[in-house]
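This report refers to the structure that appears directly beneath it.
Of the protein chains in this complex, all but one are displayed in their positions.
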Amino acid sequence: MGEFTIPVNKNIDSGGKPPSAEHSDKTTRRSYFGVLWRRFKRNKISLISLYFIVFLIALAIVGPLILPFDYKTMDYTALYQKPSLKHWMGTDDGGRDMLTLIIYGLRNALIVGFGAGLVEILIGVTIGALAGYFGGRLDNILMRFVDIMFALPSFLLSLMLVVVLGRNLFTILLAIGLTSWAGMARLARAQVLSIKQVDYIEAARSLGASNSVIIFRYVLPNAVGPIFVSLSFNIPGAMMVESGLSLIGLGIMPPMPSWGALINIGSRFILSTPHLILYPAITFALTILAFTFVGDGLRDAFDAKQSD
Amino acid sequence: MTNILDVQALKTEFRRKNTLIRAVNNISFTIKKGSVLSIVGESGSGKSVTMHSVLRLIPSTGKIVAEKINFMGRDLMRLTEKEMRKIRGDQISMIFQDPMSSLNPTIKIGRQISEVLLWHHKANPKEAKERTIRMLHEVGIASPIERYNQYPFEFSGGMRQRVMIAMALIGEPRLLIADEPTTSLDVTVQAQILALIKKMQEQNKMSVVLITHNLAVATMMADEMIVMYAGQIVEQATKAEFLNRASHPYTVALLGSTPKLNMKERLQSIPGQPPDLKNINLEGCPFVDRCSAKMERCSREEPPAVQLSPTHRIRCWLYT
Partner (left out) sequence: MWRYILKRIGFIVIALFFVSLITFILIKSAPGNYIETERLITQNLTDVNVPPDVKEAWEKMYHLDKPEWQQFLIFLGNAVKFQFGPSFKYPTKTVENIIVETYPVSLTLAGLAMLLAIVIGIPLGILSAFYKDTLIDRIAIFLSMIGTSIPNYVMAVFLIYILALTLHLVPSIGWGQPVNYVLPVLSLAIGPIGSITRFMRSSLIETLNQEYIKVARAKGGGFIQVVIQHGVRNSLIPLMTVIGPQLAYLSVGTLFVENLFNIPGLGKFYSSAAVYRDYPMVMGTTLFFAGIVMFVNLLVDIVYGLLDPRIRKLDMNRS
């Protein structure tokens, strides 16, 4: 009919709108995390992703212990093998078992991801909370610093830090964490500023609570939501930087595998043995996606606007 | 006098999740050529939805059913969306309640007015601009040539409503729907805007439907009146009949609660709440809970339409 309608979900002029009391009776009071979990579970993709991440973490811990191969030993009798019963994902140009390499790559990515996330939180939240809580001159100085850090391309700084600090797991996670905390600092500051205005903080202060008590007992616990959401996006972000560094030859020192390095090496053999690049790329993509979906689920769960 | 619009058995329903909202419930009315019809009612009474339904401008969750909506000899219910578009803005146009949000903030107002002519292929860009400037002048906007190139944020509320009127009238429509055109304006500006609408109505000999919850405004402008309650027309009459012989208990209560002319006040002092359209009592009279003259049958049986005079009709058991 050639008809088109415009999606509208505003209150229409008519509807009678006394708030329905149906739901509130059934809902008994639950703990904060109970409510969060119930909201999170509603999103099936996020839930599946969370299980997948738990599985990945377990795999990264248990994998190296039970795998019959290691990541160092070359086997020149088994180069470029296609997937088989012995080598589920085939072997690479050094005859190493691809599954083993990928699991080590997973382990390293997780360490860097969570480690860098932790560093970002430590630095970012400290600076942001200090600036937001004390305000005034300190706020001004700290936030100008944050502005500069925010404006700088963090990947370039990470790259330089890696050149200077060296190329092992710890230095890489440090190099990533040290350069990408500016967003977290802004977030923490905004949270602290908004919570600072709330009445119960005033009440606590008038009762003589010290600054540190107020910050740790009242302000930070309430800022946890947005910080967690942000973290769930920063972890895959750090993983991408780690792989990116490896890809351009500045990641973890070989022979310790990294997904980026596996992709880089695989790209040389993409015509002859594409599984060398495909398997790491697929695992990497699935891992990143899982983290993103969990992040989305967390964001929705923490969103106060949602019902229940 | 012939009718310009003849609406028969119009129903508009909105489905939201599992609830069905009957916003307009089986109403019929006509508008005579060149006359002003005022529709009054509390918010949620369905007065806006009624006229939006006539133009088929309701959200996609809504559904319109009608025996017929006859406009100048054509049944709007049978038109395709494309044919309907040719009627909107050209033959039937509309003024909205909030002039602040009714204008696109990123487009110059001159462009927003002349669009009507361009979209309906009634003028080339040059003529459209000239006519727009003339129209701006006519609705009382000073230095229209400069104003043509300004953006909405450069206009005050009253001025924006004048722009909206210019926009509604530039296509020389036969029917103008004014949906609470003065609700969001100051009292002094309100009177100016109403006077402007009246002047343009007489000048262009068009028909006007004025939707308002303000009885003073409604009676000042109208030739005929319709009172709506819970999606139904409870009383319709000529202005004289309405003022002298209002009969439905709801109308009587409304008139009783109306302050003196020109005071801007909501109709609130009737006891009780307007009905929730979701849980509306389908059996009896929707007004029964708040009615001062209710009888036993009122909550069981739907009141019939009673013709008190050829032009005066109400829905109430009192007059059977």
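A and B label the chains in the order they appear, each numbered from 1.
Methods note: contacts are C-beta pairs under 8 Å (C-beta built on N, C-alpha and C of every residue); 3 or more make two chains touch, one makes a residue touch a chain.
Nothing here was measured: the structure is a model prediction, and the numbers come from that model.
Visitor: Given the contact definition stated above, which residue among A:A58, A:I141 or A:M160 touches the chain not shown here?
Guide: The missing chain is touched by A:M160.
Visitor: Among A:I61, A:L122 or A:L152, which one is in touch with the chain left out?
Guide: A:L152
Visitor: Out of A:P64, A:P83 or A:G244, point to the residue that touches the absent chain in the complete complex.
Guide: Residue touching the absent chain, from the options given: A:G244.
Visitor: Have a look at B:L10, B:A66, B:I87 or B:I133 and name the one touching the chain we're not showing.
Guide: Of these options, the touching residue for the absent chain is B:I87.
Visitor: Determine and list the chain B residues touching the chain excluded from the picture.
Guide: 55, 57, 82, 85-90, 93-94, 96, 98, 101-107, 115-116, 119-120, 151, 153-154, 164, 167
Visitor: Across the whole complex, list the residues on chain A that are touched by the chain not included here.
Guide: Answer for chain A: residues 4, 6-10, 147-148, 151-153, 155-157, 159-161, 163-164, 166, 236, 240, 243-244, 247-250, 260, 263-264, 266-267, 270-271, 274, 277-278, 281, 284-285, 288-289, 292-293, 296 touch the chain left out.
Here is the rule we go by: only the chains that are shown with their structure count from here on.
Visitor: When the C-alpha atoms of chain A and chain B are each averaged to a single point, how far apart are the two points in Å?
Guide: That pair's centroid distance is 54 Å.
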